[in-house]
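Removed: one protein chain of the complex. Kept in place: all other protein chains.
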Amino acid sequence: MSGIEETIISFLKLTMLSMVPFVLASLGTMLGGRTGVYNVAQEGMMLVGASVGFLVGYLTENLFLGMLFAMLTGALFGLLLAYFTTTLKMDQFVVGLALFFAGIGISTLLPKKVIGITLTPPMIPTLQDIPVPLLSKIPFIGEIFFNQNALVYTSILVSIALWYFLFKTNLGLQLRSVGENPKAADSLGVNVVRMRYITTILGGVLIGLAGAYLPMVYTGTFTDGMVKGRGWLAIALTFFGGFSPLPILFGSMFFAGIEVLAYKVQIGGTGIPYQFLLMLPYVMTLIIMIFTYSRARVPAFLGQNYDREKRTL
Amino acid sequence: MGNQHVIEMKGINKQFGSITALKNVDFFLPTGEICGLLGGNGAGKTTLMNILYGLYRQDAGQVYMDGKLINIQSPKDSLAHGIGMVHQHFLQIVNYSVIENIVLGADVKHPFTSNLAPEKQKINELCTRFGLELDPEATIGSLPVGTRQKVEILKALFRGIKVLILDEPTTSLTPQEVDSLFQSLKVMVKEGLSIVFITHKLREVLSVCNSISVLREGRNVISLDRKSAAEEELVKAMVGEKLDVKKSIIFSKGKYQTVNPKYRDAPIFNTSNLSYINSDKVKVLKDISIDLYMNEVLGIAGVAGNGQHELVEVIMNIQQPTSGHIRFSGEEFTGKPTRLIWENGLVYIPEDRLDDGFLPKASVAHNLILGFHNTSAYSRKGFLNWKSVFSKSRQMIEEYNIKTAGPDEMGSNLSGGNIQRVMIARVFSQNSRMLVAHNPTRGLDIPSTDFVYQKILEKKKEGMSTLLITEDLDELMLICDRIAILYKGEIVGVLAKKEFEKYRIGRLMSGFRDVDSKTKREG
Partner (left out) sequence: MNILKRALPYLGAAVVAFLVAGIFIALMGYDPIKAYATIFGTSFKTPYGFIQTILKWIPLTLQALAFTIPFATGKYNIGGEGQMIAGAIGATAAGILLADLPIYFLLPLEILAGIIAGALWGLVPAYLLFQFKINEILTTVLFNFIAFNLIDYVATGPWSDPTAGHPTTIAVGEGGFLPNILTSQPLNAGVLIALAVAVGVYIYTNRTVSGYELVATGANPKASRAHGINTRVQFLLALVLGAAVAGLSGAIEVAGTHHRLIEGLQSNFLLLGLIIGLIAAGNNMAVPFVAFFIAILEVGARAMQRTMQIPVEMVFIVEALLLIFILLSNVVRRRKA
């Protein structure tokens, strides 16, 4: 295999690896968004997911337990978001920000309290690649798509499952209607409140898992602020993907590709100061938003709370 | 022989915060009849039926169906009992299809695929049985209002309801469509349904209902058979002491004092070939040319969605016209900034009072000066003169009878009727020369509606002309000097007062042009 081929394979394989937090966090945002809940707490939720996932993985020496607890924590945050917005009818952005703060605080406090300050950072083993029998032997594609860790496969499968459910089933149509016109859905007996709770909690599960991925695959440990804005980028991605799972999946690959590109160029060494390369993912996101934002198909009642007894004039 | 009353509601009480919406209300729906629930806006009719349908919960009182006590917590329960409701504002998802809207929330045969064939068959059968014509695959957005209402009715019929509630169903219908609806209702009753018909229009109730129940200010007034109902008695029941019927405009049958428009002078306002293409590249206004004269009230009739909203926004320059001209008071006004339009005396009452006309999170004073905040009456060199704002606000509060603690009360504390009074005070207290009013009396109770008519006619005498855009044909024929009819963005006819005739206007509203349209003005 030539050097160029190797570089491309390595680049694409790394991209697939890096897309996971984006896919999971965006799908989580999309789920709640489809019923009208506009989550802006992802950054904090991912931090908590990373923190909890790492700690549990470290203490129990079991990565899957770590993931489980990260998902439970995400579910808890989702539950709080649903409760404050759907039941207490507080402003969705303000609640999201408050949960974002809570996430930052808890994620930094927990490791300090549980492990304390140590000389060398505590480490956990990272997720291993699981080659798919037969398929991973296919030249070129096999290495990129079929020799990845469990969560890469999971992300792809979840995307496809959600796409099918939302757009190819009547139940999915019902769910989407809640975000398009909650009053219409409510007047026909659809339980708007229950739908919002379910999607927000499940969304939280995905976002928590996205956070846990970072220590378990990238660094093997937890550092403050390690999410580095991916939670916010996930929101942009969700809009970019028009709140649909498959465009979100492909959009995540694209975002991840840019992230990997910046990293590779930095390693490779050019005249450009590395800080400007690190800015690339954010700048690209801005540019992409310019082209896609106004055309994005967004659930009509996104960000609005629904009050059945609200009196209009 | 079934029960005499299919629905009985006894002792219903409902509070919204400190407002009593319903006090000890009883309601009985005779089986197999069309019962009219009559009253002005705000009387509590919709609230009562929302309780029956499960959208609201009553604070006290019981509901019985066929003699058995039933407990309704949500629309799911009411639908399970066979009670359906067609709401005043259609609850439809515009970019979904007819069938997708109808089956929403119902148990479909194939929840985990998108197969709707069994449901489609059922809908087609219902259409035949009840004489409604629909294409289940059509997208809601492509349908006219009359057809969209049929979708709402089908939503209920699809679920096998026995009792159907219709809330102000004729608001957006032409007179011909109203007749057709009444026919459908009679068919439904023959098929075994019982119907509640909510309306504030006396004539409708007298023409289609078997029995009538009147509510006023959240309380029962009278209930009687159609046979024993007299118009005068019903009017008195609807308005009570709040309105002197003899001095009112609403019940004047057109006999009131007014001035004649100055048709011989140049119009105070006119548009020529005004067109507007919206962001979806649809031409919603096509070459609109209308003249408004001094001391005139010109009505624009039409079913909602034929360009009224866009016309108003283009006149106020909230949207820029694509082509054409607007002239006001002899000046070219096309594309003039909205701020200057207001400050030059062209004022506006928007259709969506709360959305487009009110600042709930600001004070009453803030609301009263909106649009005029930059004029010399209230400000100097960029700084607000709060002293004059407050004193003028107190004046307006008194003159227009706005129930509020004071100019600095938070806007959101005001009731709906008082919010409308704020907006009326706002436009009528400056020396405006022209008013654009879009559905100004929608949702208002009878005394307030009459107050608006009185004010428009009073200001008409003082030199303020009005462009009245409304769906309410009765209103148009009552206070307008001429009526122009808007259909699919075009003016398809202009009628003088002596040509006002319900069905003729109705034909124009449906797009059938007049064969012999008379000249545009009197004399």
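Each chain carries a letter (A and B) given by its place in the written order, and its residues are counted from 1.
Note that in this section contacts are C-beta pairs under 8 Å (C-beta built on N, C-alpha and C of every residue); 3 or more make two chains touch, one makes a residue touch a chain.
No experiment lies behind these values; they were computed from the predicted model shown.
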Residues in chain A touching the chain absent from view: 40, 84, 88-90, 93-95, 97-98, 101-102, 104-106, 108-109, 112-113, 228-229, 232-233, 235-236, 239, 273, 275-276, 278-279, 282-283, 285-286, 289-290, 293-294
Positions on chain B contacted by the hidden chain, ascending: 17, 316, 318, 337-343, 348, 350, 355-362, 366, 370-371, 373-374, 379, 382-384, 386, 411
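Here is the rule we use: only the chains that are shown with their structure count from here on.
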Averaged-CA centre spacing for the pair chain B and chain A, given as whole angstrom: 45
Chain A-touching residues of chain B, taken from the complex the two chains share: 16, 53, 55-56, 74-76, 79, 85, 87, 91-93, 95-96, 100-101, 103-106, 108, 110-116, 155, 353-354, 416, 419-420, 443
For the chain A and chain B complex, residues of the former touching the latter: 167-171, 173-174, 177, 180-181, 183-191, 308-309, 311-313
